[in-house]
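For this depiction, one protein chain was excluded, whereas all remaining protein chains were kept in their positions.
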Amino acid sequence: MALLDVKNLSIDIHGIRPLDGISFHVDKGEILGIVGESGSGKSLTALSVMGLLPLIGGRIERGTITFDGTELTTLPEPAFRKLRGRRIAFITQNPMTSLDPVMRVGAQIDQVARLHLKLDAKAAQVRSIEIMEKLRIPEAATLYHHYPHQLSGGMKQRIVIAMALAADPDLIIADEPTTALDVTIQAQIIDLLVELVRDRDLALILITHDMGVVAQTCDRVVVLYAGRIAESHAVQAIFANPRHPYTKALIRCIPREDTVPGSLTGIPGAVPSVAHYPSGCRYHPRCARRGPPCDGIVPALDRPMGGGEIACHFPEGMGNVHV
Amino acid sequence: MLSYIVRRLLLLIPVFFTVSIIIFGIIHLVPGDPVDNLLRIGSTPEQKAIITARYGLDKPLVEQYLLWLGNMAQGDLGDAIVMRRPVSALLAQNIPFSLRLGAAALLFSTLLGIAAGTLAAIYKDSRIDQSIMAGILLGSTLPSFWLGLLLILLFSVQLGWLPVSGARSWQAIILPVLTIGLGGTALVARVTRIAMLETMQKDFVLLLHAKGLPARRIQLRHVLRHALMPVVTILGLRIGWILGGAVTVEFVFARPGLGTLLIKALNQHDYPVMQGCLLMLAIAVMLGTLIGDLVQAAMDPRVRQAMT
Partner (left out) sequence: MSLIIDTQAGAGQSFRRSVAGKVLLTPKGGISGCYLICLVLLALLAPWLTPYPYDVQELSIASQAPSLAHWLGTDEFGRDVLSRIMYGARTSLSVSITAISVSVLVGMTLGAVAGYFGGMFDRFVTAAVDLSWSFPEILIALILVAIIGPGLHSTMLAIGIAYLAQFTRLTRAQILGLKNETFIEATRNLGASHGHIVFRHLMPNALAPVIICGMLATGDAIILEATLGFFGLGAQPPVPSWGAMMSSGTAQIFKAPWIIIFPGLAVAVTVIMINLFGDALIRALDIRAKLREG
């Protein structure tokens, strides 16, 4: 059994359903990518696993989330709190706003070990500085006493990662951990995360909109579109043979070395908002391969012979199944 | 920190001069001869000559203003016409009462307002929130002098628990503080509530939850601490309003103080006293803003760094 197993997850926020039947799993030492444009439900997936949906007025409507044998959807809050930060850690999107601006960064890392590992102030400090050093934060002992606004974006994100590691978690969920950073810093942070997974046998869920990052780092990938799974598969397989037109379009968006600067192509159109999801396959208004059933019938999530999952009436390279 | 205080004080200088010019201008802006305005009706020419010399009223306006300012710096604010005493003596006698009332009201509204605002934010949209919001609406709309009169009716007349007016016993300050405090509490509670609700939406609060900290601890240690910064700024800006409330309320409770003195002077057309009171109130407002800024700076490391 996988460390984290999400099955058929649907959530409800103020009467709308921004996630509909999501399933995925991730195991120790494995990096799972969750990819999609903004509005596809990536961050909500993270909040669901963290049990933080109530913060934004949401709740889990259906489905199960099993973590190391424990069912999370029915776990009472006090017990969930013992998991959060301890066994499941979270890295947020924007390091600029993720740290408490009026608290020294060291104290913010200490909080985790003091809370979950019951360390005293002294021991927590030693541990925090150790972690900071492992994350290659220069002059960790000095920076420990700094306030967030005195650090660069990359340093702040390292602090956030240090907070995530402070209680030795088994699973880290990183929600677009590099989007707000410079390109060079992005690569450093991603390398750091990959290294951590390999060294500590962690499970990592990497949420991103960038198929390039997925190609470099992930073992498997789930492609989300408008709150549903479009396709999921091993990374090599999906890049070698993308079957969903949306996956293919996302891969086309990755800038290559021979790409002329400024000629980057996005996917025409935008992800529909939750209130205006189209009927049938939600991708059909933007899809080049759409046919008669697409606007009326929701494509089922198939598990074809080659492995992985796909929800499309006209998948590429597999013949037209429904015709 | 010190250089910041100095810079903030320097910024107050033009404000102070503008305000002092307006207050100085009162006796020249009112209809009639300034000399007559500074005398009781039916004064002799000799008395007129004394007054003219005392305030330099035969000299150009600029010189008069500088004379007035210079005298003021030496603690001479002129003589009260009707009350027949030096204005400085009247002020010295009345200011302690206003300070005591203002400080007590400020303390009361800050503590109660922050508590009420925090409760309302934590229990947003619940019964508690709704009743606190209703209290805020009442507190910010009831005319303070009327509220004061009602409190007198209830606690002094009906129940006989507290003295009706004056400032002879310590109990006498309770009703005035309650009267001013309700408006102040409403203001502080409203700002605290909004600031807390806004802070709760921030990324770092989400991350605190993700770290596994108990919700209550996040609300009280982290969110409230942030929310207090705008509260302090508003309090600094609104110290003047609380003092303004003191003006009204002192009069209702017949308590000695700047407000009572000012209203009396207004009704008696006693211009030097008016000028003295208005000047003191203006200085209090300016100092309030300054203190608010400084406290906020002390609370926020970002501002603290920007200052040095």
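The chains carry the letters A and B, assigned in the order they are written, with residues numbered from 1 in each.
The rule is simple: a residue touches a chain if its C-beta (ideal position, glycine included) is under 8 Å from a C-beta of that chain, and two chains touch if they have at least 3 such contacts.
Quick caveat, the model's predicted, so the values are computed rather than measured.
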item	value
Chains in view that touch the one left out, judged over the entire complex	B
Option touching the unshown chain, where B:162, B:215 or B:266 are the choices	B:266
Hidden partner chain, touching residue among B:15, B:107 or B:220	B:15
Touch list for chain B against the chain that is not drawn	15, 18-19, 22-23, 26, 29-31, 137-138, 140-146, 149-150, 152-153, 157, 237, 240-241, 243-244, 247-248, 251-252, 262-263, 266-267, 271, 274, 278, 281-282, 285-286, 289
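The criterion applied here is as follows: only the chains that are shown with their structure count from here on.
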item	value
Euclidean distance of C-alpha centroids - chain A vs chain B, Å	53
Residue ranges of chain A in contact with chain B within the complex	50, 52, 55, 81-86, 89-90, 92-94, 97-103, 111-112, 115-116, 147, 149-150, 160, 163
Complex contacts: residues of chain B adjacent to chain A	202-204, 206-214, 222, 225-226, 299-302, 305
